[in-house]
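The complex appears here without one of its protein chains, the remainder shown in place.
Up next, chain A:
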């Protein structure tokens, strides 16, 4: 180990590593040893872990299996060193970190914990919440920076760990626009860069589609090969196959352990059904078609019964889509294209497809939450989109109101929409918006709670329930509106088997009552059990339609080819989120190409400037633009702005389109200025219209001032990455440290905030939509109704922010963020000659403005 640069922190880390390695020689074979540990969340009333002992050998791939509430995540937190047990002895990486036989003061050894955590990696379920910046390589560098490693070492670690997860070619991409699977691989890379001895993965595939899950299994296998100890926590039996050893937890105790073969085969494990087996079910394992045809026969009978209640169009379809296309406003690609589909009353239809294939968009179009850009849509007999015709606003509003009463929409992770103080109040939100009487509302709510088997929690706060119960409450909130058509977006995603089963039973019950059901799903078993027919979406188009088994076969061949693509270095899978749709058009390879093209052509002055020089001078130029008052000054200002655009070689048109709202505002205010100015020579005088040359000049002056300000601001933002902006901010506010202000931390807060805006934006829109689907609207209704709608949106939005904050703080801990003081920097800001020249020129410009105003 060569020490090149060594800060005090650096040597400290090194020393602790050396001590560690000496220690591990003695206990070579174990990365973790737990002896008789017990853990309680409620001060001993109940035990999440009871008298548990476990030793994990170095280099072992251990899988911890357990149902929700079995204590497996708690065990994970004890192993990752983020929490200490109440009783027992914990030894991590050869060091005793916690021993309850010692007196209370010495029970926990914070220093030992800290140094152990530097060598323990953690990857958890939410892919997005583990990303801290908007550039892949910066994200990987975050951990080594926190450890205060010198720059060359960080650069090497970034390269090596990206290579290990096959993402080196995407080093400059924006991870917030990647698929969940890629984000999880990046999270692994972020941990690898800190050279962990052991990595803990807590349900890493829970929020991924099948291809993403395969990816994670593949990465884990590679880590084991490279000698890292891997601890995989999951409730999916089939994912345990590749482990060296499996332990099964139940009620905080280990109830079985051994090789995957010995543990998994032929045993009934508590709370771990084989329901979510979408990976292991291959085409051969699909149930016999006999069972299925019997089922469809049954559903035909039911259809005949229930179909009469649901309004349909003239051809008897509940839903009919003709050549529907949808394009997100900020994207050039179609999220949906050429979709024609008819669904009969009482039918259950499964929509299959990979993440990002347009499934969610299709659901939102059918629920009338999105208006298609092309094609016609009619749902429950109500036309919600007719091509080339504009429905009057009033008719449209009435249609929507009618539709909301007939169509229920359960968004992805519907528990995110919960807001009220009690379950009962939350579920009653929809029926109350429909204007039902209190008795009717009560009846509806009780019925819905009963259907989902959660009547016993009616008076509890929805936020105090378990994850599964929250999901059931949110679904009850939709069912209480008694929809004739129910649309569900991944309703069992990351749920435990028991709750999934309960939801499936509920859907079977609704189906028998004649409700038409449309469901997005990844799970084969779910589609096979529930659906009469299935459709497969691929890149926004219908690629198959028909009997569920047939469509599943197509789906699996699609997944297989995707998995092949994923294992190649330049893989690109499709992101799920609408905001990320743009990423489809900027395929990574293209971005890289653009990048290299840029580099090969003449240097782009503005992009290469130090961001501090740019930010300060631009803001100065923007502020002084307000002082422009003479024609010569204005000419100079416009000239300098044009010169800056030329230096950036940035197409001005792109900025004009991105700032068009401001531009419209400019035009309006300049018109105002034009007509309220009454001084000067009269040019036009027609009736009340009086136009003077002064007015004309004022209008031109004010609009040009704003144009300069807006163009400069936009140019600055376009030519500077968010990372550069926050780096510059950190450096610029550094002098404030003298006043006791934590400038590093503030800069980190700002950079994390910028990174999370798209995430929160997406969730906010989803919440607004979900509440709109339950009839809540801020724009219409009485003042009380509007306020209620505002609360129903605001509370879940804050809840979502707090949820992300929780996960993010876990991610910051996993990457060993220990305050800004001892951090090193992967990127260095340095002023060179061109920065000084640029600052000189800009100062000259400002001085000229001042001189011109005097003369």
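Heads up, the rule we're going with is that a contact is a pair of C-beta atoms (placed from the backbone, for glycine too) under 8 Å apart; a residue touches a chain by one contact, two chains touch by 3 or more; residues count from 1.
By our rule, contacts and distances are computed from a predicted model.
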Complex member absent from the view - protein name from UniProt, among "Riboflavin transporter", "phosphoenolpyruvate--glycerone phosphotransferase", "Tetratricopeptide repeat protein" or "RNA polymerase sigma factor": "Riboflavin transporter"
Hidden partner chain, touching residue among A:244, A:447, A:745 or A:769: A:745
Omitted-chain contact residue, chosen from A:85, A:477, A:514 or A:637: A:85
Option from A:47, A:326 or A:419 whose C-beta touches the chain left out: A:419
Chain A residues touching the omitted chain (full complex): 39, 41, 43, 74, 77, 81-86, 97-98, 108, 110, 113-114, 117, 419, 421, 461, 463-464, 618-619, 622-623, 626, 659, 662, 665, 668-669, 672-673, 676-677, 698, 702, 709-710, 713-714, 716-717, 736, 739-742, 745-746, 748-750, 752-754, 756-757, 760-761, 764, 787, 790-791, 794-795, 797-799, 801-806, 808-809, 812-813, 817-821
